[in-house]
Structure formats: C-alpha cells, structure tokens
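Pasting a structure here, questions to come.
Here the complex is missing a single protein chain, while all its other protein chains stay put.
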Amino acid sequence: MPEFSALVDELVAANHILFDQGVVDGFGHVSVRHPTASDRFLLARSIAPALVTAADIMEFDLDGNPLDAGGRAVYLERFIHSEIYRVRPDTGAVVHSHSPAVVPFSVAKDVPLRAVGHLGGILGEGCPVFEIRTAAGPETDLLIRSSALGAALAKSLGRGSVVLMRGHGCTVVGSTVRHAVFNAVYTEKSAALQSEAMRLGAVTYLTREEAEAAAACNAGQIDRSWELWKMEAARRRLQPQT
Amino acid sequence: MPEFSALVDELVAANHILFDQGVVDGFGHVSVRHPTASDRFLLARSIAPALVTAADIMEFDLDGNPLDAGGRAVYLERFIHSEIYRVRPDTGAVVHSHSPAVVPFSVAKDVPLRAVGHLGGILGEGCPVFEIRTAAGPETDLLIRSSALGAALAKSLGRGSVVLMRGHGCTVVGSTVRHAVFNAVYTEKSAALQSEAMRLGAVTYLTREEAEAAAACNAGQIDRSWELWKMEAARRRLQPQT
Amino acid sequence: MPEFSALVDELVAANHILFDQGVVDGFGHVSVRHPTASDRFLLARSIAPALVTAADIMEFDLDGNPLDAGGRAVYLERFIHSEIYRVRPDTGAVVHSHSPAVVPFSVAKDVPLRAVGHLGGILGEGCPVFEIRTAAGPETDLLIRSSALGAALAKSLGRGSVVLMRGHGCTVVGSTVRHAVFNAVYTEKSAALQSEAMRLGAVTYLTREEAEAAAACNAGQIDRSWELWKMEAARRRLQPQT
Partner (left out) sequence: MPEFSALVDELVAANHILFDQGVVDGFGHVSVRHPTASDRFLLARSIAPALVTAADIMEFDLDGNPLDAGGRAVYLERFIHSEIYRVRPDTGAVVHSHSPAVVPFSVAKDVPLRAVGHLGGILGEGCPVFEIRTAAGPETDLLIRSSALGAALAKSLGRGSVVLMRGHGCTVVGSTVRHAVFNAVYTEKSAALQSEAMRLGAVTYLTREEAEAAAACNAGQIDRSWELWKMEAARRRLQPQT
C-alpha cells in the first residue's frame, strides 16, 4: 500500500508543521480520513505532535474506538474527529488546536473571528463559537470527551471550515491534510491580524463575496506553502536524545 | 542513591526548560523538596537557570540556610522556597520567576489574573497579588530577602498554586517538579491569552467549577508536555565555550 | 554577463532576506528591472521566496508575459511589478508582501501608516491605500490579476515608495534591489512601532521635512543592513532534503 504509506507520511509531516508554525504545542492533534474506508480515520496515539512518527499513527472508527490500540494511550478528544467525519463527507482532514491567537476570540463576547485579509478567506463573515455549557452544563473541564460532545461540536461547525471552542481552542477542517493544515495556519495568522487591526479603530472586513473568492483562490496555492513549511519543520525537527 | 540522583537530573532539566520556554531569563529559580527529608529542599547556587548543572544543586533547610555551601553564592530570595515548604506540605516544588506576561498583571490595579482557558485552570477565579509594601513598607528593593518576607508571601499564596508579586514576578507551586514547571509555563501562556482577550472587549472566564475540573484534567497530562519541553531545551542547550 | 549574474544573485539573496526578516512567508515576491532592457524585469517562478535559486529567475516584459517560461508556473500577481516599472522609471526593484504589521493598517479606516521614527522616513505623512473595490467591484479575490489592476495599483502608489493594499498587503519600491528590500523591512518595523505608539495615547509623528531628510539619510546606510541581513539569511537558509 504505497499510497497509504504516503498518506501516513503526510500526516506525520502535518504534525510537525503544526508545531513548527506555532499552531499546536504539547497539545493538539491532526487526523486524516482513511483513504479507502470512509468510516475510519488516522490519528496519532496520545503524544505531543512534534514527536509523532509513522509508528504512532493509529486507526479509529467513527465511534472513536481504536482498531489497533495495542496498549497505546489515545487522545481524550478523538471524538472531535470522529463526529466531524460522520457528518461532513466533504472533510478529509481535521486539526484541533489551542491556536494562541484564536483562543482570545473564543472568549470574546462581542467580537467574531472573521476574514480581515484574503488569506483568511475561509473565516468569511464570522466563525461560530461552540459553548460547551450549552451542551453539557457549567461544570465540565471543557474537553470533548464523548461522541455526544463531538456531535454537538460538529453541529456548531455546520458547513464551515472553522469552529471556535470557548475557553479552549478551535477545530479546523479541509478536504486534504494539506488543506486542513493550510487553513489552521492561516486561521492563526488571521486572528493575530484582526486583533491588531481592531486596536487601530474601525476595520474594513472582506465581503462575503470577497471571502469566498479568496478562499477558492487560496485552495489552489496550498502546495507552495506546504513545501516551505515542510522544509522549515524538517530543519528544526526534534530528535530523541540517545 | 539512584532516586536522589534522578531527582537532581529532573531539577536540572526543569531549570533548562523554564529558560527555553521563556519563563525565566538570567533570573528566577526552581526548587524541589528533599525526597526523604521533608524539612529540606534542593536549589541551585546563584547562577542563571540555563546554565545549571547537577554540580550546582545545593541542599537548604527551612530557614534558608545551605547545608553544604562550600563557598558557593546562594540566591538572595531562597526564602521564597523555604517558607512555602514550611507551610504547604502538599507542595513538592516551587518556581519563582519574572514571567514576562505575568508581571503586567502584578501591577494592574483592577484586573486579576484568572482562568480564561482550560490550560490555565489553576488560576481559578483570580490569583492573589503579594504587595511587599504591606509587609515591609514603601522602600524595599521588592526582593524576598528574609524568612519573614518569605512567610508573608507564603501567607498570600494561601492554598493556591500561584501568587503574583507586585512589580516583581510570581511564584508557582506544584506537587512535583514536573507539575510546578507545567503550572509555571501555562501561567505565563494564560496571562498572554487573557491580556489579548481583554483587548477584544468583554470576556467569558471559566467558572470556578470549570477551572477546577480543567486543572484536575491537566494534572494528568503533564508528562506529554514535559517530554516535548525537555527535548526542545536539550536541542537549544547552552554549552560553555572551550 | 558577470554583471547580470551578480544581479540575479542579488535578487536571490533578496528573496531569502525578505523571508528571514519576516516580511514574506510562503507568499510574496521581489523583482528587479533588467539591467540593460528597461522594459523587462526579473522575477522568480511561482515558488516560496525562501526556496528561490538562480535557476528560478525568469524574465518578463511590461505586459507581464514571461519571455522564457519553459513550462514554469508564474506568479498570479506579476502585474504589480510590470505596471509599476511601466510608469515609474525611477524604480529599479519592487517588493510585494503580506507584511504582517502592515496588513492591519490596510484595513484600518481611520489611521494612515506614516513615519513615526527616522527609519520609517519613506512613509512620510501617510501612505496611500489601494482599494480594489474602486477598481474592480466588491467581489474580487483581492489579487492583482491583470495589467488593468496593476495599472490602478501603480496609480495609487503615485510618486511614493509604499502603497498599502486593503485586506491584502503592500507593495514597496526602491531604486535598487537593496533599496527596495531596506524599504520593505523598515516599513514592516515602522508599522509595528506605530501600532505600539498609538496604544500609549497621542503620538508625535515626523514632520514632512524630517521624514524626507531621514529617508535621504537612510538611503546612504543600506549596505550596512544588507550585509547583516544577508549573513543572517544565509545562516538560516533552508536546504532541500536529500
């Protein structure tokens, strides 16, 4: 299965890139839908993304159960992935993170995260914010620990590409691993730009039409960034000490 | 004493991690309670944390006296550690720093540092701020130079995990070295997130129940960050020039 | 043509410097007017600036047509360059970027980017902002995809050195590659300083006379920064993995 092996390598690279670009730290995860079984997905065992290798990639079903755990610990929040794959057949990859410039927008009561520049086109006229209190009350630890919570999050995501999670982070999807990574990196960058712009005063945002056109254009430019980011991540790759 | 030796290595790694993660610069220090003598603790000689080696680790009693100085200079503020160990038997390690995102909260008259995201759960509904003027008047150099000042700081900390020190920095505790380091790093990250969030307008903070649940969850995830941070610090380790 | 070869090397270095200094990421481009044919210019094929080598440099005419494409993909926005060279004979090099500290000023309705310190002298009393809606309506993807749009942008630039592009980025010119790179780097740095200064309250800006005198002085100091930046970029140079 050379194609499968290449996809695993792509997923490993995505883990390293998301760390290198500052989207994830010790926490966060990225998955890809199984190339031949649409009701399965690939995700690393519970480990910091920067340290993921091909041997850490596991297979899960849409209930979030690992098919081949072999004693390995799994991410508590794998249900983010499973439930989005269940209801979004157009989604090929999912990134969950505590993207540092995005988290403030998740707790800002009056300000949506939206497209302020063309590279943030997927943010459109504003991203939804998932409030876990609505689904599970005021005493959770904010994590998506069950299929039910995952389903609630997926519902909040709707047909969009990005959903913020109040007091927690965000989840970003794409048609492929590269697309989801591109979207996650530019969601982070766009949040920082919007935050800066708002401090200068009144802001001109992209229209819905501009945002859609820009998102479509960006989707055709992904490889250019991917090649760059992959080389950057490889250069700064963490290696276990011997 | 292989266990003792392993603990010293852990403390050395903690020093390097706190520097690498931007919690300390040339100043700041981290200690651990002695594994078999609860009235002693281990702390480096007076040296920048990034440069600490096992040979720099010294033993102190709860009056802040070194047991084996051997002519080595000691930190002026070792009383931060001694007095907290005296009154907090649940505390196994202490970090003191001038954590850059935290210092502004130490001087902000009207804004407490509190949990804005799940990884800052230990901050709860707001951290106490130690005002040295109350304990020692308006003409100090702000340092904790005596057992009396250390005791006043420990009282301000109370049962919490973090106490801010006005115009100075903060002190963060944990049950183990890894726990204290985790708490110190995420106190810094959380302060930056709160500061950003507040600029966007009204903010939804974690409830007390959410903060407690999140803190409990985080305490079970520490090793994942520790392994990452240890590798990052090792890669960027400063080596004396020959 | 040793002179031509040296100019290509200069352009390659400019690509690497702009990446290393944080002016461009995977996107953005820099060109130089052909040394002997003033109606041509040199620009890389469509590739991330950090990865450009001499073999990637192509020649274009002032209609944005490549003279020697050889199957290589070209930048969608090459018309930024062609139309500026057409109307600005004093311009020897052009940088287009999504300079992160500048983009917020491109969408701020009420705040011009202007000289707040002597190294931002070229910004004078305020830079023009190109609003693509005026030229092409409210449904574009914001890119300069045609000679007509390039001409509109060049008109907005006027006789200045910097034009902001709403929701997109900016374009910066200079008499030489080094001059354009210097201007682009200090436009980015100056935007960050202005943004910070404005948050402190009322600001004293440079007078028109101060800005012009400072810009003239800076133009004589470019090599000092260039030598530094070239060494920094070379040290962190990305190398394809073998």
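So that you can tell them apart, the chains are marked A, B and C in the order they are listed, and the count of residues begins at 1 in each.
Heads up, the rule we're going with is that a residue touches a chain if its C-beta (ideal position, glycine included) is under 8 Å from a C-beta of that chain, and two chains touch if they have at least 3 such contacts.
Just so we're clear, the structure is a prediction, and the values are computed from it rather than from any experiment.
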Quiz prompt | Among B:74, B:87 or B:142, the residue in touch with the chain that has been omitted | solution = B:142
Quiz item: Touching the left-out chain: which of B:16, B:34, B:81 or B:166?
Solution: B:166
Practice problem: For the chain that's not shown, point to the residue among B:41, B:60, B:105 or B:229 touching it. | Solution: B:105
Quiz item: What residues on subunit B make contact with the chain left out of this view?
Solution: 25-27, 46-48, 50-51, 76, 98, 100-101, 103-111, 138-143, 166-169, 195, 198-199, 238-241
Exercise. List the residues of subunit C that touch the chain left out of this view.
Key: 115-119, 121, 189, 192-193, 196-197, 199-207, 209-210, 213-214, 216-217, 221, 224-225, 227-229, 231-232, 234-235
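Please note the rule applied: only the chains that are shown with their structure count from here on.
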Exercise. Provide the C-alpha centroid distance between subunit A and subunit C, rounded to the nearest whole angstrom.
Key: 32
Quiz item: Which whole number of Å gives the spacing of the CA centres of subunit B and subunit C?
Solution: 45
Practice problem: Two or more other chains in contact with one residue: find those residues in subunit A. | Solution: 199
